[in-house]
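A protein chain is absent from this complex, but the other protein chains hold their places.
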Amino acid sequence: MSTMTLQEPARRFEELLGHGAVITDPVRLRTYECDGLTHHRVMPGIVVLPESAEQIAAVVRVCNEYGLPFVARGAGTGLSGGALPRADGVLIVTSKMRRILSVDAANRRAVVEPGVTNLAITEAVRDLGYYYAPDPSSQQVCTIGGNVAENSGGAHCLKYGFTVNHVLALEIVTPDGDIVELSDGDPGYDLLGAFIGSEGTLGIATKVTVRLTRAPETVTTLLAAFKDIEQGGQAVSAVIGGGIVPAAIEMMDALAIEAAEAAVACAYPEGAGAVLIVELDGPAEEVAHQFGEVTRICEESGAFELRIADDPAERAAIWRGRKSAFAAVGRISPAYIVQDGVVPRTTLPEVLASIDRLSREHGIRVANVFHAGDGNLHPLVLFDDAEPGAGERAEIVSGKILDLCIEHGGSITGEHGVGVDKSRYMSRMFSDEDLDTMQLVRCAFDPRALSNPGKIFPTPRLCGEVPGVRKGVHPLVESGQAEHF
Amino acid sequence: MKALRHEAEALNKTGVTIREADPGDAVAGVPPRWVALPETTEEVAALMRVSAEHDLAVVPVGGGTKLHWGGPPERCDLLIDTCCLNEVLEHATGDLIVRTQAGVTMDTLAETLGGGGQELALDVPLDGATVGGTIATATAGPRRFRYGAPRDLLIGITVVLADGTVARSGGKVVKNVAGYDLGKLFSGSYGTLGIITEAIFRLHPVPLDRRWITVELPVSGPAASGGARSFPGGLETLVAGLAASQAEPSAVELDWPDVRGGATVAALVEGTAAQGRALAVQTLMGEHGTARITGEPPAWWTAPPGEDVLLELRIPPALAHAALRAIAARELPARVRGSVASTVLMIALPSDVGEPAFAEFVSGLRGDLGHLGGRLTVLAAPRELTLRVDRWGPASALPLMRRVKERFDPGRRLSPGRFVGGI
């Protein structure tokens, strides 16, 4: 679509939202060309910055009128290109919708606008003795709307679950511009559950009711340093096998430690080939017992140094290295790819060994940071983009890591989503029937495929106007750009 | 008749065991014509393909414990009984997951998992319930307060759609955001979107120790006279205190067998330090009466308060006592039981309650509590009682739900009419 044809919708948006809330200047537009995954870039046709659900609904209706695709964006920290804009469409940014609408401690819930950051919720309820449990490493910046779209998790989701387990209701703008409430209390299909994790392809969340979790009585954090990653892995298996569900159990390998050290001087034990962070929380007596078990297991597995944190400052010191790890690899490598595969926990040692082999074969360094408790790996594939061919080799290694995950019965993404980045791997993990069935949901919500098209699914599909009935040949099908469904 | 024989033949050709239905197979009063007993997902798919060809309406059944839940189907030709999909396929103890066929009963599953020191942290209100039925009706018991409902523990699912398509979503890992989560969509879908044939769950280690702490709350105030103003004393503060307690109970349940009388509140704590935490709970409860700690659940734990006329009320936790008052004020001999902390309450009425009284009870409570976020659904009730009431009550996303149904089952052949808005 040419910019000419966007002029009219842009004018309509200005009427609806006011002049300042519509961006059409190319220099400004380009700052929205990518999210946290920077090698996919598209300059959006128009950016709008609405301030209410009604405005979003109005924008979406105009999009429907002109057949313009639209993409929601929160803080743009997504790592799978989920918020990659469309040149022929509209980017709807929720960054001005960041009011906490209500906090209801008695009912353990809060209602917030989609642009509120994950951490802001916890900050708003901390004094009441509550917090919002899912804690992606990006929690200080990522929005709850983005979390809903990606079903984000975090270090503590081993015990507490993901976004989907903590969202009680949503107000959404459907792809045809209606405002609808999806609530866990309502009878009928669990559309709330289906919407969460749909990466913006089923509509835009405009209001989020989250569950608040009681702050635990005790939190104890333990850092164990091991000679190598195998020993660390053993400790993880023994802990889980011993019937303990820690709040979090995270591991970093030597290269990741080096990066974190360079970034935030986290002062992890010298000479560690792997560090394990185990956090236990809950009733004091329970934690005391588990703590004894975990220390014993770590020592038996060969930990050469244990550090224990009981207060928030010490705990923050332990976590600092882990939480900064992604961004920190910028310090040891000019460029990198963050992977997000998942494998059954018991296969971790085997998979890590294979990754190591891949790394050596291709001469590409891989740093490993992972949520060890649930087998969610974040291999950071490091390369120098100035070196010819390095990027391609890194891509190959990165892809082969995903293949490894699928081979071991795992998943291509544990928390970052499919987006544009991994849609090509979807057909390795799922059959055509599986994907077609998922698309039925898409067609029910968004028959015209206007809401974040081109994400998640490898092949764009068109939904027949009426199921089962097909009218003529769609031009996109004819030109081979899409398949009919 | 000829067509009938033709259809039967086609069904038989699938190689799946088929038998003629008998009156005992009726679904909410509607008798099917045949019952099929498939053993694999592929067999279910073959049955569904034949059904599609011959426009047969299909209702899946597991243990049959909740077949009388939901509306009666508009039509019902084939009952797909999942009892022979009865294999626990894989219990990976190290990964804390289980993959199982949908016809496995929850009891059998628990036995298998218990062998490895693990459990699926869902309580089963009705004996004989299967995995598939539990998912399809989204039933959970007391421990939903800590562990959630089936949707929260289900990590992978295999379903067969109306046209025989076999689809999977999720997988064997707890953390997985690849693609849409069909498991969520099928949870509580009452057999209207497809047939669940396999499920993968995340598991929990069986807690080392469990304690139940129970307290009886007598009627307070000038209540001896009974009537609308009588109410179990201190319920509100007790429940709020328990829900926020650092002893972290896994469940807080109420049993209120007669709305004119007192009630019992019981809490469950689980873990290695269960005894110590139980003492903390006992102290909390002690302010309201004599609290007892036991190693066994009270007799009523998990069981629904009745069978034939059963309703479910969901409401934000802080309004639990307002809801209970509203129930009592209706002055019917209701029995109430359920999770007061997460607030899902079951209400049973006598089967001879009568249509007018029943209709008034349902619409009255919806009127009292709807604007507070209360949602009342009729789980089970004979057809005569529900002539004037909508079993499901309002759902704001109904138009979207209809569109989902239309995509999955355009011919309306899967449990038609059983669900919300006549879906």
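The letters A and B name the chains in turn, as written, and every chain counts its residues from 1.
Following the convention adopted for this analysis, a residue touches a chain if its C-beta (ideal position, glycine included) is under 8 Å from a C-beta of that chain, and two chains touch if they have at least 3 such contacts.
The rule is simple: contacts and distances are computed from a predicted model.
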Among "Archaemetzincin", "Glycolate oxidase iron-sulfur subunit", "ABC transporter permease" or "Xanthine dehydrogenase family protein subunit M", the UniProt name of the subunit that does not appear here: "Glycolate oxidase iron-sulfur subunit"
Which displayed chains the unshown chain touches: A
Selected from A:52, A:140, A:213 or A:354 as touching the chain missing from the view: A:140
Candidates A:75, A:224, A:318 or A:364 - the one touching the absent chain: A:75
Listed residues A:80, A:117 or A:437, member touching the removed chain: A:117
Sole contact to the chain not displayed, among A:264, A:297, A:352 or A:449: A:264
Candidate in contact with the missing chain, chosen from A:7, A:38 or A:102: A:38
Interface residues of subunit A (partner: the chain not displayed): 25, 27-28, 30-32, 34-36, 38, 49, 75-77, 93, 95-96, 98, 115, 117, 119, 123, 138, 140-142, 262-264, 324, 326-328, 330-331, 334
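In this text, only the chains that are shown with their structure count from here on.
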Euclidean distance of C-alpha centroids - subunit A vs subunit B, Å: 31
Subunit A - residues contacting subunit B, complex: 104, 106-109, 129, 150-151, 153, 157-158, 161-162, 164-165, 174, 180-183, 185-194, 196-198, 214, 216-217, 237, 240-241, 243-245, 282-286, 288-290, 342-346, 371, 374-376, 409-418, 422, 426, 429-431, 433-438, 440-445, 456, 463, 467-468
Residue ranges of subunit B in contact with subunit A within the complex: 92-97, 117, 138, 148, 151-152, 159, 161, 165-169, 171-185, 187-189, 193, 204-206, 208, 240, 243-244, 246-248, 271-273, 276-277, 280, 314-319, 373, 375, 377, 392-401, 403-404, 406-408, 410, 419-421, 423
